[in-house]
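Apart from one protein chain that is not included, each protein chain of the complex appears where it belongs.
The first chain written gets the first letter, and so on, giving A, B and C; residue counts start at 1 in each chain.
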Amino acid sequence: MILFNNDYSEGAHPRVLQKLAETNLEQTEGYGADRYCRQAAELIKARCRRPDADVHFLVGGTQTNLTVISACLRPHQGVIAADTGHISTHESGAIEATGHKVLALPGDGGKLTAAQIEAVVKAHYQDAAREHTVQPKLVYISNPTELGTIYTKQELTDIHRVCRDSGLILYMDGARLGFALTADGNDLDLPAIADLCDVFYIGGTKNGALFGEALVITNPALKEDFRYIIKQKGGLLAKGRLLGLQFIALFEEDIYFETARQANRLAGIIKNACLRKGYELLVDAPTNQQFPILPDRVLEKLGEHYGYTWWQRVDKDRSAVRFCTGWATKPEDVEKLAEDILRL
Amino acid sequence: MILFNNDYSEGAHPRVLQKLAETNLEQTEGYGADRYCRQAAELIKARCRRPDADVHFLVGGTQTNLTVISACLRPHQGVIAADTGHISTHESGAIEATGHKVLALPGDGGKLTAAQIEAVVKAHYQDAAREHTVQPKLVYISNPTELGTIYTKQELTDIHRVCRDSGLILYMDGARLGFALTADGNDLDLPAIADLCDVFYIGGTKNGALFGEALVITNPALKEDFRYIIKQKGGLLAKGRLLGLQFIALFEEDIYFETARQANRLAGIIKNACLRKGYELLVDAPTNQQFPILPDRVLEKLGEHYGYTWWQRVDKDRSAVRFCTGWATKPEDVEKLAEDILRL
Amino acid sequence: MILFNNDYSEGAHPRVLQKLAETNLEQTEGYGADRYCRQAAELIKARCRRPDADVHFLVGGTQTNLTVISACLRPHQGVIAADTGHISTHESGAIEATGHKVLALPGDGGKLTAAQIEAVVKAHYQDAAREHTVQPKLVYISNPTELGTIYTKQELTDIHRVCRDSGLILYMDGARLGFALTADGNDLDLPAIADLCDVFYIGGTKNGALFGEALVITNPALKEDFRYIIKQKGGLLAKGRLLGLQFIALFEEDIYFETARQANRLAGIIKNACLRKGYELLVDAPTNQQFPILPDRVLEKLGEHYGYTWWQRVDKDRSAVRFCTGWATKPEDVEKLAEDILRL
Partner (left out) sequence: MILFNNDYSEGAHPRVLQKLAETNLEQTEGYGADRYCRQAAELIKARCRRPDADVHFLVGGTQTNLTVISACLRPHQGVIAADTGHISTHESGAIEATGHKVLALPGDGGKLTAAQIEAVVKAHYQDAAREHTVQPKLVYISNPTELGTIYTKQELTDIHRVCRDSGLILYMDGARLGFALTADGNDLDLPAIADLCDVFYIGGTKNGALFGEALVITNPALKEDFRYIIKQKGGLLAKGRLLGLQFIALFEEDIYFETARQANRLAGIIKNACLRKGYELLVDAPTNQQFPILPDRVLEKLGEHYGYTWWQRVDKDRSAVRFCTGWATKPEDVEKLAEDILRL
């Protein structure tokens, strides 16, 4: 059985384990105040060309999302997000548990547009009884989205402009950011994202780390007392250096981007097999997540040898599913899957 | 510089790293639904002689505390804890952030007594206007406490009885449980704790794991939907197997208890050096944390070669500090420290 | 200027003021423990034919909604509501501020159907990763709805059955309940509602009281410690008797229903004038709120003499607005409005 269910089925890239082993008996300060976290933060700030940024390391994505949103908002403020956004659907109400409403808008392949956001804000401030409704204050986008699509530089610039003009905070969930930045058609890079977003994170868990997300705060107004909030939400890892070490492993050379590029390439092989066979795609995505629409009888057959994630029923005979590649995906396994798709 | 500041200055016990390396490329299900988490849970249930218990693995202590307390209480209910309890002091208001008051009682060397708890509950229910006050519903104790002291079986049985008679939930924070259960004078074991507490955790972070706490729920009323709450609070690790693997490493043989026993022994050497030198102790603790009261000029000298945690000022010339040993503490370092204490 | 903006533009029915004046210098216990609250509760329980119910009096609707929902749910549970429901739109995120997600479904004229609710619940429990999503646990309906429509006995019975079968709590917001129960086409009454809902409230603010909502809890599982939650949320009125006295005034004779019936009749006159003139209705409602779609130029003219609430733009020339009648609406004012609608 070969699992294509997700990008966190294996442990970590060998360089990550090696770093942990090499430094295992060293003594360091706790809670992220150690030299490795500092070094990793410097690496990331250099990549973003933002020496002024604050970098924090957290263990997981839901934790990062709820910590950022809770830190940024006053009680009456809410988050604009796509209806397919992770915080809208798959975090068990984590954002609401911190007191804030998620204002879900219909996504286009998982993406929001500047025009949508502008319309929501305008409607809010035109309402004479606006204090009876939740005030939109933060925009949450994922890049790539939960459907594998990516934002172009123009799209992100437009969203940035609306946010700036309306006093909204722009937050990018980069749980799979490596896959976006190495995708065909991408024209964004870390410095551009650091300029256009107030805060964003570079995901490690889904791209080669055992766990870990590197949060980058560029808006000075959002930096104050951030470590208190991380601690309060249970996200301050005692042996914080484990996070720093992993990001050093991924970023001191180019592992983070190399593995992502390779995973995108392998995902493309699966996509092409589906297209050649005449299967439609739920959404046309250039990254490591592919959402083909397959006949149920084919899925049953494939399910004997391959793991995938069932996504949604499309019609009575067909379902959309997700195939996911990652840093550990073996090219030969992908070739075999592609052949079986074409054959069945 | 040798650090005695805490028990989480190093990485992990070599067996832990070895387990992670051996299994690194295996594919498993995410979020703790994998075979290693199941195996670790079985090991722990066997140790507790409670095949009916539910075992969940979380990353850290604050996260575990806020998740358990939030899962157990209705909005108007609060937590009884010692004023030195971790949730009372060092979690940045994590419990309050989930909506619940911590009802802090003066601890005796960090410990609560059954009589104290009984008095609080009685006072609450005798108050005609009790609905204007927070209802005590859960008792939080740490074993060992934040001051290194431990509960005897009789003390825990008494607390258990008050809780049972008053409808209170008894929760033990076992962040350093291994040190308690291997301390001189201890007469508790895992099966006794599992019988006397409704829910408790076995801490990994401070005793040889990279990170991780094993939560054991024995009260059936507290089991329902627990994974939803873990997820909502950001505590459901994507690569959950990392937690299972670490607890297998610590519990399949007896590493968890062996390392704790050794750390207690080494801490005893530090304690004895202080006592021989005529220094008082802030509290007489049998575990890996020692709180001697030292002259400031001695502390300054010691500080040139050893790390410790400053605790509190005792008088104008003396302070209480904490020396902490752990799984990675080298006996020769302890001997050197003891000699320097005696010499200075 | 005559205001038809809402049903809370005036003070209170004269009987209410008279009761307050008559008893003004009497001394009573505070916080609702007085004889008048007891008497009012008995009156309401008798009307509901539920001597076993618990009745609590609160000041306002948002407060009642957030108190009930917060009292009923565990942290990971959410509320199913229509997208036009008051809690979905006009409570500034009050429900989310207590930690719970509102799972908004598209309403049909403001109403939910049993089939919709069943589908949501079924989808939740069929999801293998359901703990990553909010668990639906309470159904919130308004009767009449925010669009003036009402539930039939059959519709409510169907929703009740789905809730009972799925372990959901059914909560009816009766901010304007009097108008529903006296509307043309209504076949529900208080005993039926008390049987079919777990908890509901009878609104006073919008039907003749200065303020006040009478909450009726019939499900025994929801009664425990409810007064603690009212107090915690700031809803326990010090001079609680003011609430009891007002409900006595409205319910000892039949004022509550008589004024509502009259307001419905007057609203019908406005509706008929619109229909006769050929104007469409946004929704066909039998209660005191009417939502005609009028040309903007007519609205402008009407706005010189009458207050109404702008609701939504329908097309470039027309808007839906709300005209509202109430206990204090004068028949001659309605006649005048109707004439002007026909004339303009």
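In the analysis below, a contact is a pair of C-beta atoms (placed from the backbone, for glycine too) under 8 Å apart; a residue touches a chain by one contact, two chains touch by 3 or more.
All of these numbers come straight from a predicted model, not from anything done at the bench.
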### Task
Among B:49, B:132 or B:330, choose the residue that contacts the chain missing from this document, as touch is defined above.
B:132
### Task
Check each of C:23, C:89, C:157 or C:272 against the chain that is not shown and name the one that touches it.
C:23
### Message
If I consider the whole complex, including the chain that's not displayed, which of C:9, C:89, C:113 or C:219 touches that chain?
### Response
C:9
### Task
Looking beyond the chains shown, say which of C:162, C:210, C:248 or C:283 touches the absent one.
C:210
### Task
May I ask which residue of C:186, C:218 or C:232 touches the chain that does not appear here?
C:232
### Query
Since one chain has been left out of the picture, which residues of subunit A touch it in the full complex?
31, 70-71, 74-76, 98-99, 129-132, 135, 225, 227-232, 236
### Query
Taking the full complex into account, what residues of subunit B touch the chain not shown?
75-76, 78, 89-93, 96-102, 129, 131-134
#### Entry: In subunit C, positions touching the absent partner
1-3, 5-6, 8-12, 14, 17, 20-21, 23-30, 59-64, 66-67, 91-94, 97-98, 205-206, 210-211, 228-229, 231-239, 242, 307, 328
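Convention: only the chains that are shown with their structure count from here on.
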### Query
So what's the Cα centroid distance for subunit B and subunit C, whole Å?
50
### Query
With chain centres defined as C-alpha means, what is the inter-centre distance between subunit A and subunit B in Å?
34
### Query
How many Å are there between the centre of subunit A and the centre of subunit C, using C-alpha atoms for each centre?
42
## Note on the structure
subunit B residues touching 2+ other chains are 98, 228-229, 231-232, 236
